[in-house]
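One protein chain omitted, others in place.
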Amino acid sequence: MKVRVGIVGGTGYTGVELLRILAQHPQARVTAITSRGEAGTRVDALFPNLRGFYDLAFSEPDPLRLADACDVVFFATPHGVAMDLAPQLLERGVKVIDLGADFRLRDPESFARWYGMDHRSRDWLAQAVYGLPETRRNEIREARLVANPGCYPTATQLGFLPLLERGLLDAQGLIADVKSGVSGAGRTARIPNLFCEAGDSFSAYAVAGHRHQPEIEQELSVWAGQEVLLTFVPHLTPMIRGIHATLYGRLSSPMDTAELQALFEARYQGEPFVDVLPAGSHPATRSVRGGNVCRIAVHQPRPGQIVVLSVIDNLVKGASGQAVQNMNLLFGLPEDAGLGALALLP
Amino acid sequence: MKVRVGIVGGTGYTGVELLRILAQHPQARVTAITSRGEAGTRVDALFPNLRGFYDLAFSEPDPLRLADACDVVFFATPHGVAMDLAPQLLERGVKVIDLGADFRLRDPESFARWYGMDHRSRDWLAQAVYGLPETRRNEIREARLVANPGCYPTATQLGFLPLLERGLLDAQGLIADVKSGVSGAGRTARIPNLFCEAGDSFSAYAVAGHRHQPEIEQELSVWAGQEVLLTFVPHLTPMIRGIHATLYGRLSSPMDTAELQALFEARYQGEPFVDVLPAGSHPATRSVRGGNVCRIAVHQPRPGQIVVLSVIDNLVKGASGQAVQNMNLLFGLPEDAGLGALALLP
Amino acid sequence: MKVRVGIVGGTGYTGVELLRILAQHPQARVTAITSRGEAGTRVDALFPNLRGFYDLAFSEPDPLRLADACDVVFFATPHGVAMDLAPQLLERGVKVIDLGADFRLRDPESFARWYGMDHRSRDWLAQAVYGLPETRRNEIREARLVANPGCYPTATQLGFLPLLERGLLDAQGLIADVKSGVSGAGRTARIPNLFCEAGDSFSAYAVAGHRHQPEIEQELSVWAGQEVLLTFVPHLTPMIRGIHATLYGRLSSPMDTAELQALFEARYQGEPFVDVLPAGSHPATRSVRGGNVCRIAVHQPRPGQIVVLSVIDNLVKGASGQAVQNMNLLFGLPEDAGLGALALLP
Partner (left out) sequence: MKVRVGIVGGTGYTGVELLRILAQHPQARVTAITSRGEAGTRVDALFPNLRGFYDLAFSEPDPLRLADACDVVFFATPHGVAMDLAPQLLERGVKVIDLGADFRLRDPESFARWYGMDHRSRDWLAQAVYGLPETRRNEIREARLVANPGCYPTATQLGFLPLLERGLLDAQGLIADVKSGVSGAGRTARIPNLFCEAGDSFSAYAVAGHRHQPEIEQELSVWAGQEVLLTFVPHLTPMIRGIHATLYGRLSSPMDTAELQALFEARYQGEPFVDVLPAGSHPATRSVRGGNVCRIAVHQPRPGQIVVLSVIDNLVKGASGQAVQNMNLLFGLPEDAGLGALALLP
């Protein structure tokens, strides 16, 4: 019997990406998808790549109907939506995976500071599991509510973890210089995201502070066993998909490059969706376009100075693919079910 | 038992695309891939999207070894290669699908004129089947040697066929204004294909004559039952994948738009890889990116003036996907085996 | 003394392009620029390429202040604005160049049909001069109100004119297959213009009818001396600037290719902004990026079948550059004043 899946807020890029991935999942089936603005529209009218795969239309979000129709509901919504609606589903025994930010920050005060609103579901926040399988696989298996990580946090954590978990880096001086394709800004009609504004140009944004920074610091601090401080500078790059994190840290004691390489390979041995490249590599985002994998290379250009390069597809391992990976864990399915697609190159 | 597949000339974009598609084919397995220039290199060192899916290296092309290791061999080579090498495989009972141009033109004189070399395998040319399943499905099933259609010819034929087969168009005055992504030019280090030459610009090329024109005229003439003359103008558009054919013809007698729409829908009913869009649609190439489908819309902006819009992914339905579709037919497999992937959008 | 220039509606791409061009005009100076939405904002805060060149802020549109401050006012507004505001300026002796569509169609009924609103300034419409210098240079010199041509109409007319003026084409069967960069859609926050929607994809739009078609037919009919019927299919191509028109027509009597070439060269001899390329050429849009030139090549791939390739920068010769060219004519300045910039390549 297939897992019955609902999607709330399916008109954005993470929504269509969930539909794309789930259309080929052997053990799941989308039974409901909601959108206030597009209720009544067929999903394949909005997203023509779905033609022939779905006979489904957007409906108004209705917790009772969702609870009836679904074993799990993905929230592909802006922050502030899931915290109100998810509890009504959870209380009816439906599992929830929130691709938004409502349940990522453990501390409701931090949430209020970074997202500009009070947290209205503190009980469920306390029960939410941060859904990075590479750190919390077993917790996720037992969870009812999964907070799917942000895109930058996924690429950044996977790059820093092998070193921080072992205490090998100066945890107070980390730098993440991260670059995102424009789909990270969502399917929202804003001038900065226009082809003629974002195209053929490159810029940083939000240098003064980005919401993914406290999320990364929170999680890395857990695994480092000490407070991690991160300088985090996001950039917009003129491509559709992909995140490239260039991560800088100082070794707390000398280590040769072969040891570094071995450390990364050992840490991710057996991980289905983390690929440590051979020493000296430079992963390109296109090597993960459409795939659920994170590719990582570690360098030491000067003694003690570490540079980690980490790439993901922001819509797959950075959002919808990781969400399906979490669903697989929640329901005891093979972790890679539905996620076997190779990246599209070129 | 899986079909054992060989690929000759696998370092180009149709080569990596064959590998991507076949990695997920449930009834086929790549057992050999050749390249003179890259012999000894692992395929996933050249194409990192393949990491984790292949444990295979390029080898020198050797007909005997290929014949031993393979049930079918794909040629992803420039014209002139398959005509020499394929006969050696065919004679040993290996089936051949040529993604190049050697066996597309029935008339060796025409081949010589357009490709600048004599045809050196006229016997096999006479036995080759032109591999457009939508017109020659049964012939393909019985074939030993399939000439996989060109990318422009696939999009153009599928757009014109419903009208020409019924004698509804003035066959002497067809126009195909076609636009291709840059991957159509191959993975060859030439200045016009550089990012800074082809990017952020649009131009026509080869207005005086392009090799795909006689191929289209040959096939359309068969199905029109009369000589078809086509004005064919190809253009390069700054995107990676995709072909958009804008096709112009004059109706030989009046027909209303609803009839036109019905004609197209009837013609392609049941075709697994042709999708006739609702009346009034404008297919975008991204709706087929990475998928093996051709999406078509038919318009009549003035009485008697037909405009057909037809889009494919040049590397999939325009090359490697169609080649796998042909392989499925050759071996009695489900026609869509391995070809179920949805297009990647955005 | 410099011509004092006003710009109404300066927050779009034609607005910033007027500012860019006029910053280097030796005999003109922008004295006012209006925007309801951005009144009070400095122009260089909105468009950082202007930093160091302007000490000017957007103001509310006020006809009296504009009339005081300006010798000429450019309207870079959606249709419907200039027809109300321009008369108030014209009556005060200010010359007007409308980059919008209000005064392009001679027939107010046609305007109403294509633009969905009545024409509210029929008297001025009757006095407006269509501002294509290559056909109406002397009329423009004497005009008070210039209707600046659309982008597609400029490229299309310049390509067809040499043949149509001489009665050499079948005027009832013209086809214009035109392709535009995304800036043609303006600086408007709409989903189809997002980087992730328009990028890496190609599609047609408005096949059923586009407002530039009657404009082209109107003008070409004048110069052909008979009714011209045009099939017009616009496409969106993933680049920022540029229009490429591929124009198809049938010769009414045979003509060899050298004659064709000579005809085009003679027609545009001495034209400062039309460049007829050598026979066999394929102009790329990047060869005109940022410049006020139209480059044209004429081909005859089959006897009697003409293909003209015509490229412009839609924001320069297709809008703001041509508007400045018209201003120069209106004020008796050298026609190329301020328009000498070379295209940016790459």
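When the chains are written out, they are named A, B and C in that same order, and each has its own residue count from 1.
The rule is short, and it goes like this: contacts are C-beta pairs under 8 Å (C-beta built on N, C-alpha and C of every residue); 3 or more make two chains touch, one makes a residue touch a chain.
Since the structure is predicted, the reported quantities are computational estimates derived from the model, not experimental observations.
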Checklist outcome for this item: Shown chains contacted by the missing chain are A, B, C
Item to check | Residue, one of A:G9, A:P133 or A:P283, that touches the chain absent here | outcome: A:P283
Item to check | Given B:V43, B:A147, B:A198 or B:A284, the one touching the chain that is not displayed | outcome: B:A198
Checklist entry - Considering the entire assembly, which residues of chain B contact the chain that has been omitted? => result 13, 182-183, 187, 189-191, 193-200, 238, 240
Next on the checklist: Just checking the interface: what residues of chain C touch the absent partner chain?
Outcome noted: 13, 16, 20, 23-24, 47-53, 183, 187, 199-200, 240-241, 275, 277, 283-284, 286-291, 293, 295, 340-346
Checklist entry - In terms of residues, what is the contact footprint of the unshown chain on chain A? => result 175, 177, 179, 181, 196-197, 199-205, 207-209, 229, 231-233, 235, 237-242, 244, 246, 248, 280, 282-286, 289, 299, 301-302, 305, 307, 309, 311, 346
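Assume only the chains that are shown with their structure count from here on.
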Item to check | Chains linked by the largest number of contacting C-beta pairs | outcome: B-C
Next on the checklist: Measuring between Cα centroids, what's the chain most distant from chain C?
Outcome noted: A
Item to check | Whole-Å gap between the CA centroids of chain B and chain C | outcome: 39
Next on the checklist: Could you work out how far the Cα centre of chain A sits from that of chain C, in whole Å?
Outcome noted: 45
Checklist entry - How many angstrom lie between the CA centroids of chain A and chain B, rounded to a whole number? => result 36
Item to check | Multi-chain contact sites of chain C, meaning residues that touch two or more partners | outcome: 196-197, 199-200, 238, 240
